[in-house]
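Excluded from the complex is one protein chain; the other protein chains are retained at their positions.
Letters A, B, C and D mark the chains in the order given here, with residues in each chain numbered from 1 onward.
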Amino acid sequence: MISYRSVTKRFADGTVAVQDFSLDVPRGTLTVLAGSSGCGKTTLMRMVNRMVDPSSGQVLVDGEDVAGRDPVALRRRIGYVMQNSGLLPHRTVAQNIATVPRLNGVDRRAARRRTGEMMELVGLDAKLADRYPAQLSGGQQQRVGVARGLAADPDILLMDEPFGAVDPLVRSELQRQLRQLHGQIGTTILFVTHDMDEALALGDQIVLLRAGADIAQQGTPREFVAEPANDFVRTFLGLDRGQRTLHRERAADGSIVVVDAHGRPAGVLAEPDGRPDDGAHPGAAADGGPRPGIQDAPGA
Amino acid sequence: MISYRSVTKRFADGTVAVQDFSLDVPRGTLTVLAGSSGCGKTTLMRMVNRMVDPSSGQVLVDGEDVAGRDPVALRRRIGYVMQNSGLLPHRTVAQNIATVPRLNGVDRRAARRRTGEMMELVGLDAKLADRYPAQLSGGQQQRVGVARGLAADPDILLMDEPFGAVDPLVRSELQRQLRQLHGQIGTTILFVTHDMDEALALGDQIVLLRAGADIAQQGTPREFVAEPANDFVRTFLGLDRGQRTLHRERAADGSIVVVDAHGRPAGVLAEPDGRPDDGAHPGAAADGGPRPGIQDAPGA
Amino acid sequence: MNWVLDNLPLIADRTWAHLATSLPAILAALVISVPLGWLAHRYRILNGPVLTGAGLMYAIPSLPLFIVLPVLIGTGVRDVVNVVVALTLYGVALLVRSVADGLDGVPPEARGAAVALGYPPLRRFLTVDLPLAGPVILSGLRVVAVSTVSLCTVGAVLGIPSLGLLFTDGFQRGILAEILTGIVLTVVLALALDRLLVVLGRLAMPWTRAEAGA
Amino acid sequence: MNQLWEAVLWCLDPAHWTGPSGIAARSLEHLGYTLLAVVIAAAIAVPIGWWVGHTGRGRGAAVALSGAARALPTLGVLTLTALLLGIGLAGPMTAFVILAVPSILAAAYAGFEAVDRRVIDAARAQGYTGAQVLWQIEVPLGLPVLVGGLRSAALQVVATATLAAYVGAGGLGRYLFLGLKTQDYAMMLGSSLLVVVLALVLDGVFALAGRAAVPRGVTVARRGVNA
Partner (left out) sequence: GSSDPLGGQDTASGSSSATGGTGGSGDALVIGSQQYYSNEIIAELYAQALEAEGYTVERDYQIGQREVYLPEVESGAIDVMPEYGGNLLQYYDAEATATSPEDIQAALTEVLPQGLRPLEPAEATDQDSYNVTRAFAEKHSLTSLADLKNVDEPLKVAANSEFETRPYGPAGLKEAYGVDVTVVPVEDSGGPLTVKALVDGDVQLADIYSADPSIAAEDLVTLEDPENLILPQNVTPIASEAVDEEAAAIIEKVNAKLTPEALIGLNRESVEKEASSEDIAQAWLAGQGLS
């Protein structure tokens, strides 16, 4: 559990990156901080592991103010995954993953074993262990980043736009894996993105921020789409440009294509059992369906 | 009209980037080359203005093989816009836009006038004319790049992931503008992206490539969504992971939310007139609705 | 080339003396430059003074420096220590900038990642910042090695043994072969040292090859 | 430190400043040698460096060449050329030029290499010819680095130009050798101080030139000014 209590951050140059921000991140959830560039997402995230100290207010982890904790020790208990993976370029994959265990004094043998487990967990081929980051693809690097973040079995995992730099194909695969992983390990994850699609796909809870880390809306993905709190949220979701207001059209093969206001196809409408919708059962499976991962997804 | 005739490109190091590729790009259309990283998109595009010469096969522009044309003269007749804009950092916005007219010997006065027109066309404030690229935001830089590409009134505009580096909010705005611009000027545009959403949003025609520029499918956006040719296309579209197979669910406020297989909301279903769908009129406005830009988009 | 064959022991002696003077200077320059470069990198206010000061040191003519140094550090004029110290100063003048540049060039993501992972500061400097600055420092060190070996010859004017004595002696006696031998050996020594550093660098920084190949 | 003070007094003595072998004349000579050497070295190194940077060819050779030039001991080159060419400026000038070439050569191609490849690629795609890319993009954008190279070359030469006096030419080295041989340490140290002052002046001039060489668009980028 992470709690922000009226946190403000004013940088030395006078920039107020975060103004009077309060939020609870419940234990075991995946909370997404979304918002466009410069709104203070990274600053908020870095307050948790004391890479940034708040100018006023408090950040609590499990009820205890982090200001009172030794930063180095604190950071070793909190995983951190960043954009472009932030891997140490002069360390092999295995050495990167083993960083925190090794810093914590775990012996070489045990660290190596842990590395193997972690690579398996994030779906990395064991053969890659002795490569250097530059010898990996972007997606592989991100996986190593996640593995490294998890290697010391942290209570909290901070992820700062971890998938921002990878191919969209790889990105959605990584997102899928992260959801699955989160279901498995139940670590509290704080995830930063400026991509609303990603936020909707991943978050148990989404916090959409304006400049200065001003909360525009906080809620589940579904609440965001169905009940955007204000115009800012609508704009950010693309609702005001009709991107998320969809129309049905019948395609040549008879299936129902759902298109947005620009005629851009969003997908094919299907019945809950996965067969294409013939248009005969409107309203089926309405009212707040099952959580992802619980329902057997069609085609998955 | 651009035609590729059995084009193959083998680089000096032996990489075969393009293998026996043939395609017609009809005059005045916006054709998107899509496909993941390294599949040969940039290589194909650069064959048109002879930045790359094919190892075998021909590239014809208006029926004439470009191999017979002087590269410098050819390039001045073909606009080119690339990721990160490629602006000259030591030239002002106006000087950057006027590059090709000036190279073509247009006098300073006339070039300046043309610059003004171009800036208006791409929606750039005239006050920015004397700024340097570093003083612009990423989105503004891309607009300057587009203006520069169009300044010499080219018959063909090549765009290589022009919006890859900008904020998603700005990106969708740039995409909207590009469609509008294309409607206005009717230049033949060859557009490269690895983002399928972008391809669906922009293309009159989409060509999805596998490694080696092997065509996986070629068609309109609607054909792609409704009739993906094979598993590769389905995967690339995200159909196989259910991302584009949508279900209706009723939200708390009674509106119909369309969600994908993971429960990730794709949007709110509406009637063609823009009111939220009450679920009572299935199949309405089926069969290949109006082209974007012609219909008055709701909320636009 | 008769001269060379007739004087092999002398040449070996001079070469050995040359190495014995320049190698310690190169090493000392490296050891001193790292903390100085770190200061220049870490504290912006020190950056200007340290780097300009280092640059100007290079503008001091070597001959008077060789003569003044003994007064300042209290050694005998013919003491090899003088030349080693003088060469070290010139080496530091070049290398401080490389160290500062190298540290400045450490990717902020890597540095940030190391902080986030919970590296204590000193350990981070030694095991993350310094190795990542390594390639830039190495290229600076190569320049220092080459120019130190070359500069070492000036000490001969004061009679401090090095290959430079072949120049002064050959000059007085008008023996071109002797001067040429000195020049060739100095260049060979410098370039051999340069190669050696490249090889050592490759061994010490295996990831640079991976990056080049990727 | 007493010695240093006497050296300063020597420099400040107006009697030492005038006449054909006064400090003023010798300093000008010294400066002249330095600039001449840098100009000659630039005339050799800049075209080669630009060619290497522009074509991307011969980089290995250029690196090896500047490495070898750096390794050439100035004293050796000086004595050798003196024996071959006799007294006068030709010998020392050869040595100074060899000294100045590596920095300038490296700066000339490094300046080009520092130019963002995408910018050049974009320019070619707009229809710039090779020569236009060279003169309108690579040269202006590579200039600051080149000026930096000229700066360090000039500093190295100004210190080494004292050796011109070794073989009968002028410059501040005259005082240096005279002071050295006659145990006039005030004169010897004084002339060294003058060389350092000259270096400071040159350094300042090149720093200004370097700043002026940075194209405005790049200056604003560095300052991080934003829209």
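Just so we're on the same page, a contact is a pair of C-beta atoms (placed from the backbone, for glycine too) under 8 Å apart; a residue touches a chain by one contact, two chains touch by 3 or more.
This one's a predicted model, so the numbers in the text were calculated from it and none came from an experiment.
Engineer: Where the complex has a chain not shown, which of C:I67, C:L141, C:L163 or C:A210 is the residue touching it?
Structural biologist: The single option touching the absent chain is C:I67.
Engineer: Footprint of the hidden chain on chain D, which residues?
Structural biologist: Listed in rising order, the touching residues are 2-3, 82-83, 86-88, 165-168, 174, 177-178, 181-183, 185.
Engineer: Using the document's contact rule, name the residues of chain C that touch the chain not shown here.
Structural biologist: Residues of chain C in touch with the missing chain: 2-3, 6-7, 9-10, 13, 17, 67-68, 70-71, 74-80, 157-161, 165, 168-169, 171-175, 177-178.
Note that in this section only the chains that are shown with their structure count from here on.
Engineer: Would you kindly tell me how far, in whole Å, the mean C-alpha position of chain D lies from that of chain B?
Structural biologist: Comparing mean C-alpha positions, chain D is 50 Å from chain B.
Engineer: Centroid from C-alpha atoms only, then distance chain A to chain B, rounded to Å. What do you get?
Structural biologist: Distance between chain centres: 28 Å.
Engineer: Determine the centre-to-centre distance between chain A and chain C, using the mean Cα coordinates as centres, and give it in whole Å.
Structural biologist: Going by mean C-alpha positions, chain A sits 49 Å from chain C.
Engineer: Check each residue of chain B and list the ones that touch at least two other chains.
Structural biologist: Within chain B, no residue touches at least two other chains.
Engineer: Any chance you could list the residues of chain C touching two or more other chains?
Structural biologist: Expected reply: no residues.
Engineer: Could you run through all the chain pairs that touch each other?
Structural biologist: Per the contact definition above, the touching pairs are A-B, A-C, B-D, C-D.
Engineer: For the complex, which residues does chain A have touching chain B?
Structural biologist: 36-37, 167-169, 172, 176, 179, 194-197, 200-201, 221-227, 235-236, 238-253, 255-272, 274, 277, 279-293, 295, 297-300
Engineer: Going by the contact rule set out above, which residues of chain C touch chain D in the complex?
Structural biologist: 52, 55-56, 58-65, 67-68, 71, 142-143, 146-147, 149-151, 153-154, 156-157, 163-164, 166-168, 170-171, 174, 176, 179-180, 182-183, 186-187, 190-191, 194
Engineer: In the complex of these two chains, what residues of chain B are touching chain D?
Structural biologist: 46, 49, 51, 72-76, 80, 82-92, 99-100, 103, 128, 131-137, 140, 148, 158
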